[in-house]
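Working notes for the structure below.
Excluded from the complex is one protein chain; the other protein chains are retained at their positions.
Chain IDs A and B follow the sequence of writing; residue 1 opens each chain.
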Amino acid sequence: MTATATPLPPAQPRRTATGRGRHLRDDTGRSWTARVVVTVVIAGILLPLVPLLLSSFARGYFHPQVVPETWSLRAWQIALGPGAATWSALVASVVVAGVVSLISLALGLPAGRALGLYRFRGRRVVEFLLLAPVLVPPIAIAIGLHGVFLRLGLTGSVTAVVLVHLVPVLPYVVLILAGAFANLDPAFEDQARSLGAGRLAVLWTVTLPSIAPGLVTAALFGFLVSWGQYALTLVIGGGRVVTLPILIFASASGGDTAVTSALALFATLPALAILLINAHAVRDRAAPLGGVR
Amino acid sequence: MRRTWLAAIAVVAVACGAADAPTPDVPDPADWDAVVERARGQTVNLHMWGGSNEINAFVDDHYGPRLAEEYDITLNRVPLADTADAVATVLSELDADQTVGGAVDLIWINGENFATMDDADALLRGWAPLLPNAELVDWDDPAIAFDAGRPVDGAESPWGSAQFQFVYDADRHDLDELPRSYAELADWIVANPGRFTYPSPPAFHGTRFVKQWFYELSGGPDRWLDGFDEAAYDEASAELWDLLDDLEPYLWREGQTYPNDIADLDRLFANGEVDLTFTQLPAGIDGQIQAGVFPETARPYVFDTGGIGDTHYLAIPVNANAPAAAMVLANLALEPDLQIAKLDPANGWGDGIVIEPDRIDDDARSALQAVEDSLGETAVDQAELAAAQLPETVGAYTDAIDRDWDRFIRQGQPRE
Partner (left out) sequence: MRTLLHDERLRPWLLLAPALTVVGVLAGGAIVQAAVRSVSPVRGSGETGLTLSAYRSLLADPELPRSLLLTLYLATTSTLLAVVLGIAAALALRQVAARSRWLTTVFQLPLPIPHVVGAVAVLALLGQSGLFSRIAGSAGLIDDAASFPALVFDPLAIGILAEYTWKEVPFVGIVALALLRSSRVTEQEAAARSLGAGPWQRLRHVTLPLVLPGVLSVAVIVFAFSFGAFEVPLLLGASFPETLPVMAFRRHTDISLAARPEALALSLLMAAVAVACVALAMRVARRTIREEGR
């Protein structure tokens, strides 16, 4: 390694949000088309949730009923009653996703800083190495790790599930944080340090605040990628770590569509709350949350 | 977090070589007080198919509180999409030399899954007849002493019994319009294209459906109850695959796809996409009707040529983490009041009993009689059901049927 790693210059400051997109308003013909497209897209996004709502509040909801003949709260009582498996699954999902998200941040902050602020030989290789696990099918990772975890007596433990979730989560978190660090001007940190601030003080008062939006996005993204995992949890959790996706799948392979619908809708609620918080917290930054996983 | 780190480092360390395998310390059920004492404070991981909310609720509501209050045992019911998943878990553990502290303490099992575990010496043997409540069970009854032709050998404690029945919608069909044998079913399928299908083996109900057809074509179950005669099987099954292949165009979706499991078939039936589905419950389908899974007019019936009936069991893997608590639960499952509650469709299940009515006290016997008397038209008459019962084959035929169905019917491979 002969090349010196030099800190990158800070990126161009972002343009403010005002006036974005307005200049195209005069194309009225296209604007009409755009309205139709948006209406179709939004309808397509909301439509699949409609039959879930209908069936979760129905009993004996058979073809060709569109509106249920018999309304009932039975499915919701089973799904959310005291002692229902849903609550322990919710706890498992939140604990796993929360811990995965925190570990990813702890590991991702230094890595993101390296990728965002330094130009060094081998950077592209590192980026590829980080991205490669995302390309490999999760089931392949899970089947491969299953034997290793068995030997360690880890299979079926929350620890094992947390570890295996890091494989798809950590790369994303690093790359998002790298983007956030690319906008950070290290000169501010040097300034704070020259004014006598300690390491932690600099981190707390200068570094973290200036990458805050990226940090929030990375944390939420990590949480949601883990939240949606099924294959990794199933294989590595050995059925004993029952998260919400595991519970929903088991219910779907039973016959009670109403209960499955209720569980499915319930699993969307916490995720939606996070989405709304994010939309509020990270203004005008259309960051893709949860991604495709 | 610390554990996570250690584990990550250990992944490398252990990938190279396995640790020493300790020998499991198994309690002796003959000294029952000692078993109960050892079980105190343990958690029992009960691995069982989790697709029925009613069955799940029954286990949680009837076993969980009793275990906690009377024995200080925590019940952890692990829902499986397929029992074979738990079998695979145990076998993988043993393959990795994990001889104690395994994931599975008790497993709801029978048939080929039992055969697989038995072949692998993966189950504790000899404990089941020593349970206190084992004296309520008739161990001389071949339906209990043999699981799919294989001696149970004390490795399984009976839990319940089931028998294959068909389900139709009385609102759509009169019983006399419907087939009462597989020969009639073949004609009925051709006459009613698109109105019938079955779950794809190795899904439990699908395998059983195909196997019964095999029985009828090959002149009954008697030839297939012990040993494995491959030549005889190949010869007798050829006709079955020809027939199933020929019937495919008349099945739902022209046989291009099959329901994954009984839940899928139930959904097709309930929505009127097909006319028949199956059930295994001796006490009938009232629970599913109440749950709104089946229409109010759904009714079970049996073929004149019978349906396979069998016992399902609870078994303890050799590497179970809490074998004492597992024995306590297996014993509890044989308590007369819990056996009768399990039979009563009002409690959601409707599973058959495995204890002998003349070995329980008068109160329990009259409670049992009351439940049997209450079964209405959502159950097949218990005498008719008993008369129609066919025995199960040895596991090897089950494996062969699953394998050949996959090759010849699902994949459509040509046969030589």
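Basically, a residue touches a chain if its C-beta (ideal position, glycine included) is under 8 Å from a C-beta of that chain, and two chains touch if they have at least 3 such contacts.
Just so it is clear, the model here is predicted, and its values are computed rather than measured.
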| item | value |
| --- | --- |
| Residue in contact with the excluded chain [from A:L54, A:L80 or A:L203] | A:L54 |
| Option touching the unshown chain, where A:A75, A:L90, A:V161 or A:V174 are the choices | A:V174 |
| Options A:V91, A:V136 or A:A187, residue touching the unrepresented chain | A:V136 |
| Absent-chain interface as seen on subunit B, which is shown | 8-9, 11-12, 15, 82, 84-85, 87-88, 91-92, 95, 112-113, 116, 120, 194-195, 200, 252-253, 256-258, 260, 267-268, 271-273, 410-413 |
| For subunit A, the residues touching the chain missing from this view | 1, 3-6, 15, 20-25, 27, 29-31, 33-35, 37-38, 41-42, 44-52, 54-55, 62-66, 107-108, 110-111, 113-115, 118, 120, 123, 126, 129-130, 132-148, 163-164, 166-167, 170-171, 174, 224, 227-231, 235, 244-245, 248-249, 252, 257, 260-261, 264-265, 267-268, 271-272, 274-276, 279, 285-293 |
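FYI, only the chains that are shown with their structure count from here on.
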| item | value |
| --- | --- |
| Interchain centroid distance [CA atoms averaged], subunit A/subunit B, Å | 38 |
| Interfacial residue positions of subunit A with respect to subunit B in the complex | 58-63, 70, 72, 74, 78, 83, 85, 99, 102-103, 145-156, 159-160, 162-163, 238-240, 242, 246-247, 249-259 |
| Footprint of subunit A on subunit B - complex, ascending | 1, 3-4, 7-8, 10-11, 14-15, 18-19, 45, 47, 50-53, 56-57, 60, 76, 78-81, 85-86, 89, 92-93, 95-98, 101, 103, 260-263, 266-267, 270-273, 288, 291-293, 295-296 |
